[in-house]
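What follows is one structure encoded as structure tokens, with my remarks underneath.
One protein chain omitted, others in place.
Labels A, B, C, D and E are assigned to the chains in the order they are written; within every chain, residues are numbered from 1.
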Amino acid sequence: VSHHAPEESTAAHRARILVEALPYIRRFRGQIVVVKYGGNAMTDPALSQQFAEDVVLMHSVGIHVVVVHGGGPQIGDLLGRLGIKSEFRDGLRVTDAATLDVARMVLEGKVSSEIVSAINVHGPHAVGLSGADAGLIRAHPRHPELGFVGDVESVNPRIIERLLAEEFIPVISTIGADERGQAYNINADTVATAVAQAMRAEKLLYLTDVDGLLADVEDRSSLIRSITVPAVRAMMSSGALSGGMIPKAQACIDAVEAGVRSVHMINGTIPHVLLLELFTDEGVGTMITSGDAAADAMLGTAPSISEKANR
Amino acid sequence: VSHHAPEESTAAHRARILVEALPYIRRFRGQIVVVKYGGNAMTDPALSQQFAEDVVLMHSVGIHVVVVHGGGPQIGDLLGRLGIKSEFRDGLRVTDAATLDVARMVLEGKVSSEIVSAINVHGPHAVGLSGADAGLIRAHPRHPELGFVGDVESVNPRIIERLLAEEFIPVISTIGADERGQAYNINADTVATAVAQAMRAEKLLYLTDVDGLLADVEDRSSLIRSITVPAVRAMMSSGALSGGMIPKAQACIDAVEAGVRSVHMINGTIPHVLLLELFTDEGVGTMITSGDAAADAMLGTAPSISEKANR
Amino acid sequence: VSHHAPEESTAAHRARILVEALPYIRRFRGQIVVVKYGGNAMTDPALSQQFAEDVVLMHSVGIHVVVVHGGGPQIGDLLGRLGIKSEFRDGLRVTDAATLDVARMVLEGKVSSEIVSAINVHGPHAVGLSGADAGLIRAHPRHPELGFVGDVESVNPRIIERLLAEEFIPVISTIGADERGQAYNINADTVATAVAQAMRAEKLLYLTDVDGLLADVEDRSSLIRSITVPAVRAMMSSGALSGGMIPKAQACIDAVEAGVRSVHMINGTIPHVLLLELFTDEGVGTMITSGDAAADAMLGTAPSISEKANR
Amino acid sequence: VSHHAPEESTAAHRARILVEALPYIRRFRGQIVVVKYGGNAMTDPALSQQFAEDVVLMHSVGIHVVVVHGGGPQIGDLLGRLGIKSEFRDGLRVTDAATLDVARMVLEGKVSSEIVSAINVHGPHAVGLSGADAGLIRAHPRHPELGFVGDVESVNPRIIERLLAEEFIPVISTIGADERGQAYNINADTVATAVAQAMRAEKLLYLTDVDGLLADVEDRSSLIRSITVPAVRAMMSSGALSGGMIPKAQACIDAVEAGVRSVHMINGTIPHVLLLELFTDEGVGTMITSGDAAADAMLGTAPSISEKANR
Amino acid sequence: VSHHAPEESTAAHRARILVEALPYIRRFRGQIVVVKYGGNAMTDPALSQQFAEDVVLMHSVGIHVVVVHGGGPQIGDLLGRLGIKSEFRDGLRVTDAATLDVARMVLEGKVSSEIVSAINVHGPHAVGLSGADAGLIRAHPRHPELGFVGDVESVNPRIIERLLAEEFIPVISTIGADERGQAYNINADTVATAVAQAMRAEKLLYLTDVDGLLADVEDRSSLIRSITVPAVRAMMSSGALSGGMIPKAQACIDAVEAGVRSVHMINGTIPHVLLLELFTDEGVGTMITSGDAAADAMLGTAPSISEKANR
Partner (left out) sequence: VSHHAPEESTAAHRARILVEALPYIRRFRGQIVVVKYGGNAMTDPALSQQFAEDVVLMHSVGIHVVVVHGGGPQIGDLLGRLGIKSEFRDGLRVTDAATLDVARMVLEGKVSSEIVSAINVHGPHAVGLSGADAGLIRAHPRHPELGFVGDVESVNPRIIERLLAEEFIPVISTIGADERGQAYNINADTVATAVAQAMRAEKLLYLTDVDGLLADVEDRSSLIRSITVPAVRAMMSSGALSGGMIPKAQACIDAVEAGVRSVHMINGTIPHVLLLELFTDEGVGTMITSGDAAADAMLGTAPSISEKANR
């Protein structure tokens, strides 16, 4: 169905599209939504700008947005320019003091700064945070041989809560600190899940480089719009998911089991993917919920949530 | 210029339209906007529903909306059904106790209620108020021969302030009361201006049944998008404005001189006219400002306000 | 016992009467008291004015007063003037759209307005609300054959809470709305009980046209001052209550079982009946409590409550 | 005029008296009233109890009451029991360290405590304060030869403000302290005026042992109900006031000139004199105002204040 | 180890000592600490001034300090001067009305006042309270033969809470009142424990005239730094504690069992004993805790608390 019949004026057409977003605005107003931002989406200037626009629009309609970002490629780039070589164990970069220094500079002083600047073109909203700020992320070493690669021990959400209460948008770098102040670099998916759990977020949006879960891995049109955790597990058991999809799916499962109402795997390379996922009936990625009837029943107070759940 | 090239997906197109509203959302967020609603717009169910949608969307993006409504035709209708005849002086209905009773029932118990109900389909936002509630509008008789036709003596904005602070949308009937509790029926334009002044509103949107001021009264395409009070006065002096446009223009002038930053004369019969005026570059009516450079400079803090001022 | 010996000055006598109200003021300060107002009390101007004075005095000494009113006779009157005929089923008026329209106009635009105006002669305290305002009363149809006669589905007390917190006096019309915004007319006793329950009111005062429960229906001097729910039930079983007293007694029972501490059936035609019931030892009506020792023990924190309970 | 016709029931009579207090309650609600309490009123147990009842009733209807008390006779009594002899200069007791010790014990540990206890029988409202608490009264010596007799240098009203905000009733002993913590005994009229000025009190009620100002000193029925400062000065010049009335009148003038709206000289030996003065048309003492039209115009927002002013 | 090597400048030495207090400041910031002050410490002017300094320093670093004081010797002194003889039963002074009067004057008007004045030399912080103020301490008679000797029935901590929230320092006299306003004199240890319990205090510091508990009563160097309630009980059973130490130890046990985290028995005659106990590693008295692992684990959130626990 076309929404713009020839005789309709452009202005009226626009008004109608704004109005069509109204049910979604009502539904999400006042909720906390954590966005895990990373990968290629970050390095394409047009996509970065659209990401910032989406975040500001979400903020403008009363959603409490928290951005968590990684920056692996950018870290690798500066390490390369400085001639620092890395050893890898099980796919993870062994992080010595010099490497950690580089990671922290890139995450806090480059990636975070660029996201903050892009958002703040639209108003003084974003504030960069690292996990070392205000004791936000307490970390410990993941494994002795990995050096300063950390895991989340606990999250002290007070600084995020205060910033959200003042209508700021926190942009979080994945650095944590132990009790002696030693910093650690932590995987961004892990941080996003831990923050979403600590904030009792309604939604966690994972920007990835895939469209979502496919019923048939060969067929991009077989995208699953909504699925429960047991069903995702079944796909993992049956081999329907494989390779790089396994950790992605596991991260979504972890987040749901940590208490996040719904986790959305969406493709960060689609322009305005956040708006499309949140503010249109169709959606564009895969929404993963617990499958527990009682929990899902609380997904939305408005009846229209079922539309999306049923899509 | 078409905003929807054939190859663009519908979803992406929608996202872009949402994003294009962002500068306006930023600009108006947190401002108080009084909407004077009346006339034909009210009696067309589709337009009424669109009006409610527009108000809720404005509310959703952080605008503090106050609706002031009249209801002359609806009062006339019930008077007719009850066989109550009215005398008119200078075009004003002489209002005896029985007529006042009818006016109050229609304004508070029918018109206001319908507006509140239409808005509240979208959430528990609207609250009907008459000027007798919480001492909102103190009135006195306009002229002894007119009976209970009143003028605004003062506005006690406390109830509106408290409701706005709690994110409610006040919907105000144009009934006032004197210190002995006697009610009066007051002209809606007068009430809208008095409320806008008392609330230090940023904008007052007059929904009328004309498109706005025309440079050439014969040519609807000669709509003036932005004009100053001195220029409106000049048009009145030169005879460029005449007939029913004179009181409309005067009401706008009064409001600007009472301290409202900008008054917009817009056509209530255009679907979604509130959104079109507020959230698009083109706008659809006539914006009237003081013409005082210092005052106009404060019209918006964002540079983009000049776009609309210059249109 | 005479409180005014000849030799005592009028002024000293007055001072003593004010002081005698002190224990009651202490006891009720800060408590929520719902008053169900209706019937004949409303149509006698002197009684209406005294009702307003009583409400303002209660408010002045720190009681949070909520007024719920009906308006059956006034609705019937306007229906009659408009020549709208009503069908009745089981004593209830079948309410079509035109009838509902009339009911709403009368309740919100006449009865509520008059109560608000009478109170606000004493200060800007009262605010009229219908159940459609701010989603206050969610309703559904009572029976398909009754049309727009509704029952309370739920109460969203937020608007009342906010108004009480700001020291306003809410005056509530018994209109509710369903989720599509369709209005319903609801029985005032039902609304009063639902509101009292939702607000966790300390007291619910039913203004009726009888003095209260009589031990001997033939003997007006046999008024029961204080009684428990089981005892009322016993009276109903034994036939000691009959006719129009049955629904009145049942409404009181319903309210106590909904968690209201005490329900008072009082005669709205006694001048200043609210003050007499609340601020004098004698009281003037029948107080109904649960009879549950633990609940009744919490009736008052001051020992003197037992005086009234024992009267 | 008799307010109790024989046929009226006692209860209805009481209700009417309560209602007659309503305009005064409205008028004084939220205002700060300082009561200077002293002399004989304090030593008669019945009067003390009535004073406490009056203060609690004033508090119950929303007046912010502050009590300031002296205790000269009680200090003299303990000095006598301890065999401490005092020298007097110009009628003031020379206060050495031992005398100050006694004064402080009596004022803070006996007089204040008894007032607090009498009030708190009615609820946990009163809190005793000395001027040394929270830096309330900064004092300096009045004259080197008088020892620790002090004058008010400044008042830091923060502790009173905080207690009033929490609905407590401060009861203030007239002890002040200098910056080294040295205490001084200060005249109670002086402290009452200084506190009323610092708190911007609406009223200051001086409980004395006379009825007020008499037009004819020989004729107790010539009591002046309302008078301006210039008129009081004229009485002082003409000799119409003399003896002990001079300092009393001067204290009232000082308070009005310090910005207190109205000062009332009332007879503390009349039972419930506070209620009679505040809550009845007749009043019982003399109200002194500035006589400045602009200031007096602000005496009350309600028209009825003129009734009392004109009496 | 000397902290002041000859070559170190005085200033640097001071800075270091300030910094060494930092871990203790962090640990106690925001906690409620009740100090029971009495006995000889009070009568030595130098110690009194140091006590005040310590309290102000504690307050300055964010500790919420509440002082509870007795005044037995000072009461005895005034009774003696007035020639009032006392009878004793089981070591307790039989308290008739005259004796109570004296006790109250001394406690509220002398001891409390002196503590308040000493603190307020450093700023307008302290506020004297008796248990009769704001219904703080509800009391009943301890034994009919003891007259107005009372026991704590309940504590209404609201006034303390409000004062602490406003950064005041309450100084509490051990007078309580029953519901008729009758005052009672209460043992200070009892009041301190009851207040600490009602406020959920972190610490209760008992200033006594002994250093603490000694392992060997003959050997002052055998001071026990930290001990659990079971161990104290064992000492009582074994006879290791005797005489005046028994009630002191019992008061500490009572307080711990009432829920106070740690009770410190310290010697009030050591200059700045509060600072020494709180802000140095060594401490100077005996800390008594429950010995319950779970409770003790919550003694401090910082690891360093174990240092003191282990000393």
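One rule holds for everything that comes next: a residue touches a chain if its C-beta (ideal position, glycine included) is under 8 Å from a C-beta of that chain, and two chains touch if they have at least 3 such contacts.
Quick caveat: nothing in here was measured; it's all calculated off a predicted structure.
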item: Contact residue for the chain not shown (choose from A:47, A:68 or A:116); value: A:116
item: Contact partner of the left-out chain, one of A:158, A:200 or A:220; value: A:158
item: Of A:128, A:268 or A:283, the residue in touch with the unshown chain; value: A:128
item: Option from A:33, A:106, A:172 or A:245 whose C-beta touches the chain left out; value: A:106
item: Those residues of chain A which, in the complete complex, touch the missing chain; value: 78, 81-82, 101, 104-110, 112-113, 116-118, 120-121, 123-130, 132-136, 156, 158-159, 162-163, 166, 168, 175, 177, 179-183
item: For chain E, residues in touch with the removed chain; value: 2-4, 10-12, 14-23, 25-26, 29, 50, 53-54, 56-57, 60-62, 122-123, 270-272, 275-276, 279-280, 282, 284
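In this text, only the chains that are shown with their structure count from here on.
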item: Required steps from chain C to chain E (each step between touching chains, minimum); value: 2
Contact network partition after chain C is left out of the picture: A, B | D, E
item: Listed chain pair D-E, C-D or B-C that repeats interface A-B [over half of contact pairs the same by residue number]; value: C-D
item: Averaged-CA centre spacing for the pair chain D and chain A, given as whole angstrom; value: 67
item: Centre distance in Å when chain D and chain E are each reduced to the mean of their C-alpha atoms; value: 38
item: Touching two or more other chains - residue numbers and ranges from chain A; value: none
item: Category of the chain touch graph - line, ring, star, complete, other; value: line
